[in-house]
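The structure appears below as structure tokens.
With one protein chain removed, the remaining protein chains of the complex are shown where they sit.
For chain A:
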Amino acid sequence: MLNRYPLWKYLLILLVFIVGVLYALPNLYPKDPAIQISAANSGASVGDSEMARVDQTLEQAGIAVKSSESANGTSLIRLENGSQQSAARDMVSKALGQGYTVALNLADSTPQWLQAIGAKPMNLGLDLRGGVHFLLEVDMDAALDQRLDVNASAMREALRGDGIRYRNNTTGDNAIRFTFANADDRSQARALLNRQYNEFSFANEDDAGPTLVMTLTDQAVTDIQDYAINQNLTTLRNRVNELGVSEPIVQRQGPNRIVVELPGVQDTAEAKRIVGATANLEFRLEASDSTSADQQQAFDFRNDAGRKAALERDVIITGDRVSSASTSFDDSGRPQVNINLDGPGGSRMNRATRANIGRNMAVLYIEHKTRTRTVTRDGEQVEERVPYTERGIISLATIQSALGNQFRITGLDSPTEARELSLLLRSGSLAAPIYFAQERTIGPSLGQQNIDRGVMSVIVGLVLVLAFMIVRYKGFGLIANLALTVNLTLLIAAMSILGATLTLPGIAGIVLTLGMAVDANVLVFERIREEMRSRSIQQAIHTGYERAFTAILDANITTLLVAVILFSIGTGPVKGFAVTLSLGILTSVFTGVMVSRALTNLVVGGKSLKKLWI
């Protein structure tokens, strides 16, 4: 029979709708402002005595607590009032001291039964929540240079170990060059190094004496770059976690960029210092009388202007071998950093110190920095970044006995510096220097304002469209409106399920979808009106839906193509817009064709009607 769906189709649509409602529902529960407390050392947890202290502190300050809960060693304290959130954080942080990380959080208030089926509210983008957004660029050239330096150092050691003498050694242009006294030495060296370093391609050059040129293969360059960015991602994640931010985002974007988003953070300066810091340590022996001149490098002391010391060029270990670090004070009250090395680091340190008891060992503090200066190139003002490295000795002490994998270093300026150094050593160093390519800070008031305005425009837009459809299509307008409501529900449910982030342009996308979603129904209804002139009512409805379908399909596929392109070029908020637009197209085709058809069939299908209320 015309215009009747089999029962299973109605049930299927009903099922989709119910699932949609369930998964859209969590968005109706507002998130609670909360503070989250966790112990700074993993493994430790927040105990009852700490919680009692926190409760007391908050009570004294007159901050109303809604509820508090503990799970997996972290505690979450929900507050009644969002404006007291940062005050509460500061107070709790002070009361608990250094051993705990206290972070601002927005806690879900989704009821248990919804959580049980995995329903959760949409994530809010930074423009709706407030916070900081960084786009970091990884300096790939520097990553390559660093790797070359490390390799060159190891090669020098290998050559010396085999008693092969070389005259000069330089690095640059993805290549390491050794110059030898004669071709014989060179071929020996080549044979030796060729066995160990297969990421280099080897070549001989004779322009300035017998030279061995080892160039990184393209594959090796790609590997090093991948390693650099992945290592940086890991490091940044560690650091962001140490900052105590809830729901941070650290993501790779493109070949050499990293996005860091810290919701709720307002102190940009601190966040930038920690995220972008490139401090590291190097341990080297002081040059002795037997060290040849080209194996020496002189460095200034960081805290003792004018004092210098000559160190060996070879590095025993760097801060990368540190497995954990913490701060404390020595007997005379100066800050010190206690260091634990990992296995290989410990044994290398042990070997180097055992063989050199009585000599001095230096700890070098290294910072990679960039200087930006404006230069005129081809008549245009261009910004040029000049990377440079600052190295300074923080301590030089005599090796009394062989060191193991635990020791401490002193000579730091202040407790803050000691704390930051230990944080950086803990979280690992950046494999390549990074610099800030983009930064956005959004104040919390703007975020709330954006939400209010966005919700307002969705509601007003929806009401206007609903009214328009009723006026224009009467009874069928009602069907379109029901379909539109289902559409909005499904769109929100889809975004929540996919974990899409809602941004202000994303809300605009929802509003726009509402306006355009009725298009499918408009097409159908107009077609029905037209067909009614030449056919019976039931046939007109049937043909109307059939004929309008190709137009609906073509029109929506092309719009979807544009949305996908928008997604691929857009960043941040614009991506959010593209996501909502794409999902909106999919849901509106479903509701415009299936749901509205089902409703029409249910109401008028199979009945003998004289007049259609359209």
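Basically, a contact is a pair of C-beta atoms (placed from the backbone, for glycine too) under 8 Å apart; a residue touches a chain by one contact, two chains touch by 3 or more; residues count from 1.
What we mean here is this: contacts and distances are computed from a predicted model.
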Q. What name does the UniProt record list for the absent chain among "Protein-export membrane protein SecF", "Peptide/nickel transport system permease protein", "Tryptophan synthase alpha chain" or "Cytochrome d ubiquinol oxidase subunit II"?
A. "Protein-export membrane protein SecF"
(Q) With the missing chain put back, one of A:M91, A:L104 or A:A563 would touch it. Which one? (A) A:A563
Q | Options A:A95, A:I366 or A:A437, residue touching the unrepresented chain | A | A:A437
**Q.** Touching residues (missing chain, whole complex) on chain A
**A.** 127, 135, 137, 268-269, 272-273, 372, 383, 436-443, 445-446, 449-450, 453-454, 456-457, 460-462, 464-465, 468-469, 472, 504-505, 507-508, 511-512, 514-516, 518-519, 522-523, 526, 530, 547, 550-551, 554-559, 561-563, 565-566, 568-571, 573-574, 577-578, 581
